[in-house]
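Removed: one protein chain of the complex. Kept in place: all other protein chains.
Letters A, B and C name the chains as they come in the text, with residue numbers starting at 1 for each one.
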Amino acid sequence: MLAESLALSAVLFTIGVVGVLTRRNAIILFMCVELMLNAVNLSFVALSTLYGATGQVFVIFVMTVAAAEAAVGLAIIIAIFRHRQTVHLDDINLLKG
Amino acid sequence: MHTDLSASGHPLSDTVAALAWLILLLPLLGFVANGLLSLTAAAHPGPADPSADHGHGDASHGHAHTIGHAADHDDAHHAGRHPAAKWVSLIGPGVLAVAFGFALVTFLAMRGAGEAIHAPYVLTLFDWIPTGALQIPVALQLDQLSMVMVLIITGIGTLIHLFSVGYMQDDPGYPRYFAYLNLFVFFMLLLVLGASYPLMFIGWEGVGLCSYLLIGFWFSEEANANAGKKAFIVNRIGDFGFLVAMFLLFANLGSLSYTGVAAGAAGLEMGGALVTTICLFLFLGATGKSAQIPLYVWLPDAMAGPTPVSALIHAATMVTAGVYMIARSATLFSLAPAAQLTVAVVGALTAVFAATIGLKQWDIKKVLAYSTVSQLGYMFVGVGVGAYTAGVFHLMTHAFFKALLFLGSGSVIYAMHQAYHATHAHADAQDMRNMGGLRRYMPITSSLMWIATLAIAGIPPFSGFFSKDEILAAVFARTHHSTLAEATWLGIPGSVVLYGVYALGLAAALMTAVYMTRMMLYTFHGPNRTGPAEQGHLREAPWIMTGPLVVLGVLSAVGGFLNLPALFGGGMSEILHHWLEPVVGEGTLRVTLGEAAHLSHATEYALIGTAVAIAVIGIAVAWTRLKPAALVPVSESPAEQGLARTLLNKWYVDEAYDRVVVQPTLGVSRTVLWKGLDTGIIDGLFVNGAGFLARGLGWLGSQLQTGRVGTYAWVLVLGAVAVLAGFSFR
Amino acid sequence: MHAFLDGIGYNGWILPVLLLFPLLGALVLVADARRFSTGTAVEAMGRSRSIALWVCLAEALLSLGLWWSVDVSSAAWQAAVTLPWIPQWGVRFAVGLDGIALMLVLLTTCLMPLAVLGSWTSIRERTHSFYALLLVLTTGMLGVFMALDLVLFYVMWEVMLIPMYLIIGIWGGQRRLYASVKFFLYTMVGSLLMLVAIIWIGMVVRRVTGAPDFSYDTALQLARLGPIPGAFWAFLAFALAFAVKVPMWPFHTWLPDAHVEAPTAGSVILAAIMLKMGTFGFVRFAVPLFPEIAMAPAVRSVFLALAVIGIVYGALVALVQPDFKKLVAYSSVSHLGFVMLGIFAMTVEAMQGALMVTISHGISTGALFLLIGMIYERRHTRLLADYGGLASVMPLFAVALTIVALSSIGVPGTNGFVGEFLVLIGSFPTQPWYAVVAATSVIIAAAYLLWAVQRILYNPLTNPENQALRGRDLNWRELGLLAPLLLAIVWLGVYPKPVLQKTEAAASRLVQQVESARMSQQRAQTGGGAR
Partner (left out) sequence: MIYDVSQPAALMAALLPDLLLMAGAMALALLAAWRPASDAHQRLVGQATLVVLATSLGSVVLAAVRGGEATAGVIAVDGFRWAVDVVVLLAAMGTVALNIEQQPRDGIRHAESHVLVALAASGMMVLAAARDLMVIFLGIEIMSIAIYALVGLNRRSARSAEASLKYFLLGAFATAFLLYGIALIYGATGQTQLGAISATIARHALALDPMLMVGIGLLVIGFGFKVAAVPFHMWAPDVYDGAPTPVAAFMAAGVKAAAFATLLRILYEAFYLVGLWMEPVAWIAIVTMVVGNLVALSQRDIKRMLAYSGIVHTGYLLVAAVAATDLASTAFTFYMLGYTLATIGAFAIVGVVQRDGEEGAPLAAYAGLWSTRPWLALGMAVYLLAFLGFPVFGGLGFFGKWYLLSATIDAPGRLIVLAIVIVLTSVISAGYYLPVIRAMFMEPRPEGATSPAPTGAWTRAVLVASAGLLLVCGLLPSSLATIALRNGFAPHAIPDEVRATGAGVLR
């Protein structure tokens, strides 16, 4: 059971990474990062069956942090939208060189 | 470690010889005095702020003190005499006369001591370079050889200084001229009086420096400055040889003083590679200083200097330094027959080669210059075959008549200048084609010059005959039963070489007679070509100039009796030979395998006969074949053709050197070394190249920074994959 | 004199004072600049240069006592002062002198006033900072010669880099930016590698004795422990840093640019003192610390070959330089090639000769650059073709330039000859072929310098601008500036004995030490390796 769930979380993690690489929209990018975090949560839960409750405690931590991060992140994305009227990442390249 | 008799124990130490350093000091004081006079008069320190340009308005202010160095082209001209001229005329020759007096007194003291002297009297003044095993003190060595040289230098020097007073009086650079002349005499005396090779080397380069300063005396003329520079650099090539010889001596014999080298030389084996290399390098130094093939090219150009300079430096004293050096290292040279043969052969070749060029020169000083190179060849033949006394004797007699010839030509040029100056003509005062028939205007100079011409041609009883004949006799005597005869030179057996040298000697003697007579004919006989207006102004030079000529005339006439061959003189014969015995005797004997070279009376008479015949034929041929009347002044004379042209252009040797040595060096240094290697490869490729590479890579990196989050995420993931790969594949 | 000096305990405090005094001067200058920033540029120039001159003169006067107080015969460091600096890392503020360092310190202190006088009227704007940098530079240079601690040596070596970089960069000629960066980067590559070598030595000492220690004497003991792995690379790092500074042949391309673009005082100090850091480095650090490596036949012949190439190459390239300052720069490459030849020939005469060339090159090239500065102030060009016939309008200048040129050529009777002669005659017994090839440069040196002197002084006076120089010969300041140098040229040429005796003890000690190391190494190789 453990191996399958670890494998699943690995797959989910990879999907998240591919999502970050391919998609161009800031929000969707952020969603993919959230997906990666949840993949890690899955592996934590799976491992807690082996080593006891610390894994699950970790999950709680991760979720709260992810929430905080989401709040600040979305505020930033709104700020960028106010400036550039778009969240399409290809247009956001003022800073380069 | 020269452990010769300490100065105090020597018989001469309590006599006036102890004050030998005074002879040296006097010319130095003369230099300092004249130098100060020249500088204080010409020097005006500029304004405090140098960069504030004074505009050209006050350029006129500059003319106030024309006594600067705006010397005009060539010899004396009347731009106003130097204010301190009186003092300089007193100090310059005066200092030298006193030195000559001292030299005479020391000479008499040395003669007085006579047989008691069996070791050179070395006077140590102070330590110059005391490091480790190399201890070089500033020490003077007074022995018979250096006494003779000192007498020649100070004697002839005084006469020439007197002559220059008349000759250079009106030149604005007068004190500067005498300052350099005195400095020259100081260095020449140091060269002959030095007790070790480095001391001689100081004098050696010092005289080179003074000849540079004096040749380029009228420096505002580019030709003169070039001639001075050429002289110094060619001398420097010779000095390189001298330096390497000194290194070899120090490395192998551990000492550089004459006494030390003489002691060390005993250990060297006869004809060994080491002693031969040392002697060859010493000879390279000698060829540089005494203008032998291949380093003679600077002497003819040195005629650009004032004529008394040519007389003193480039005839009587400096150029003979090479001969003195070989005579001084007699013990070394006698151990290296191969080197001696080289010296003899080079001397003979130079004698003939220079004589050929002398045949077709039109400039009177150039004729005499090539004659000097030729006669120096004779002296080298003399010392080359181990007859050191004969070499020194010819050196002395040559000093007399060549100085006379040069000073004579000086008064001729002086007269021509006065004439041209009076009529404001601008013809070449030194070209024989503008002269002719001067006998009628300058009888004393022409008769004295005839004496010198007969002496140099080798007509008895003049001095040239005795000294030249003795050299030829010495060569002939050594063709058999001498170390030279047994040795081989580039495969050719010694005796054959010596016969060749003898033959070349005769040929040179013949040509000498021809070109000297040619010079006399074109200058003093036949119709006058200076021009009708100038003829009125041609007259004898003032007594201050002709006086020394007379003295030199007497010396050239009687000089020969100083060293009569045993054949004639009986009791009075070979004075110089006995005098130089303690210094060069051992070297001469070693060459002639122990006993003095002897020729049967019959062969001697035969040799003398041939020599006199050669001289007479030479003069006769010149007298009959040359027609001074047919000559026309320079302006109208046609260009030379064929062989004459090559001889006039000195076999194009200068041009050859320039194309083979000078231009390639400059070319290589400029294109290959500087532009190619330095700025090209080292700077261009490595230094700037590295900078360019770094900037290029940097630019590439910054291009990757596109500003798009996608790219950054990609790079991050690629990096992550690389790191993970690094971790897992072990 | 001895009694007086010992009376005031001269040896106890002189070296640190010599280091701090110029810094004090620099601070005074900075303070003065802030207080009187209202005055005009000319006023500021007057104040700052006189302050700088007084500081340099006082420094020179102070240092003269060393001539008597330093006892060169004893093996111990003279006037040694050791203060704790960073005890945790075994770094001390240790200064001291031996015969060689003494002469170089005196050369520095005596040349600085002349450098200040040399830029009296040529430096016109921001003069306070210029002279402040000059004084900081003096401390840096003196520190390098006195340091007995590897870290102090490195710090002083770098301290002197910034002031010179700024001097060239701010007050230099047209291509000063390129020249100053090139100078900085060239020296920095070498010195950073040397830093790694110094730390490596410290760490080796730490492994041997437990605590890191950077004093020079402990580093010397290291050499006696026999071959240490990696010692070759450490020697190479030291050698590279010093080779760049000397400069030896392939690393010399910064020199012509830096000299040409630096202001007069800059190029005088660069040529007369800073180039000697390289040779001093070899004599004090690279060779004694790694004697058997430095004297290994392969390494030694490489350095000798580079030295001789430097000599001949420098002379040949100097022959074709249109710019007089670049000509003198390349001639410096040639002269310092002699020093390296003398050092690596490793005989007492050659070593003495090397030190003599260092000092006489400092004097004659310093004088040459001062003279170039003087005519540059008047004509604002360095190209030889623009000059000609100056001897008739500027006789004093002509006399001075001729004497200095002769000294640089090495005519006997001047200081140049003594050094070169000793190097050649000293290196001949051990390296005959190198000595002979080096001797040929004697000819080329005469050629390029006399040709240059002729193009400036002699030749017809045709150019109107040269004619305008008629009334503007050297002024009293410039004469006073050149007089000591000309005097030194003649004095060292005629009577070099006192200087030679000062350096003899240190030179022979160095040679013995290196020879004994080389012998033991040879015995080790031939004897099948002692260990």
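Just so it is clear, a contact is a pair of C-beta atoms (placed from the backbone, for glycine too) under 8 Å apart; a residue touches a chain by one contact, two chains touch by 3 or more.
Not measured: the values here are computed from a predicted model.
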Quiz prompt | Interface partners of the hidden chain - shown chains only, full complex considered | solution = A, B, C
Self-check item: Absent-chain contact - pick from B:S600, B:T624, B:Q641 or B:S728
Solution: B:S728
Quiz item: Among C:L57, C:V72 or C:V159, which residue is in touch with the absent chain?
Solution: C:V159
Self-check item: Hidden partner chain, residues of subunit A it touches
Solution: 6, 9, 13, 16, 20, 26, 29-30, 33, 36-37, 39-40, 43-44, 47, 50-51, 54-55, 57-58, 61-62, 65, 68-69, 72-73, 75-77, 79-80, 82-84, 92, 94-97
Quiz item: Which residue numbers on subunit C touch the omitted chain?
Solution: 84-89, 126, 151, 154-155, 158-159, 162, 166, 169-170, 176-177, 180-181, 184-185, 188-189, 192-193, 195-196, 199-200, 202-203, 206, 212, 230
Exercise. State which residues belonging to subunit B touch the missing partner chain.
Key: 691, 694-695, 697-699, 701-702, 704-705, 707, 709, 711-713, 715-716, 718-720, 722-724, 726-728, 730
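One rule holds for everything that comes next: only the chains that are shown with their structure count from here on.
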Self-check item: Rounded Å distance between subunit B and subunit C, as computed from the means of their C-alpha atoms
Solution: 38
Quiz item: Where the centres are mean C-alpha positions, what is the separation of subunit A from subunit C, in Å?
Solution: 65
Quiz item: Hey, what residues on subunit A touch two or more of the other chains?
Solution: none
Quiz item: Mind pulling the subunit B residues that touch 2 or more other chains?
Solution: none
Quiz item: Inside the complex, what are the residues of subunit C that reach subunit B?
Solution: 121-122, 182, 186, 250, 253, 313, 316-317, 319-321, 347-349, 352-353, 374, 377-378, 380, 389, 391-396, 399, 406, 411-413, 417-418, 421-422, 424-426, 428-429, 432, 435-436, 439-440, 442-443, 446-447, 450-451, 454, 457-461, 464, 467-468, 470-479, 494-497, 500-501, 504, 508
Quiz item: What residues on subunit B touch subunit A, complex-wise?
Solution: 702, 705-710, 713-714, 717
Quiz item: Tell me, which parts of subunit B touch subunit C in their complex?
Solution: 39, 42-51, 53-56, 58-59, 61-62, 68-70, 126-134, 198, 201-202, 205-206, 209, 212, 216, 219-222, 224-226, 229, 232-233, 236-237, 239-240, 243-244, 246-248, 250-251, 665-666, 668-670, 673-674, 678-679, 682-683, 687
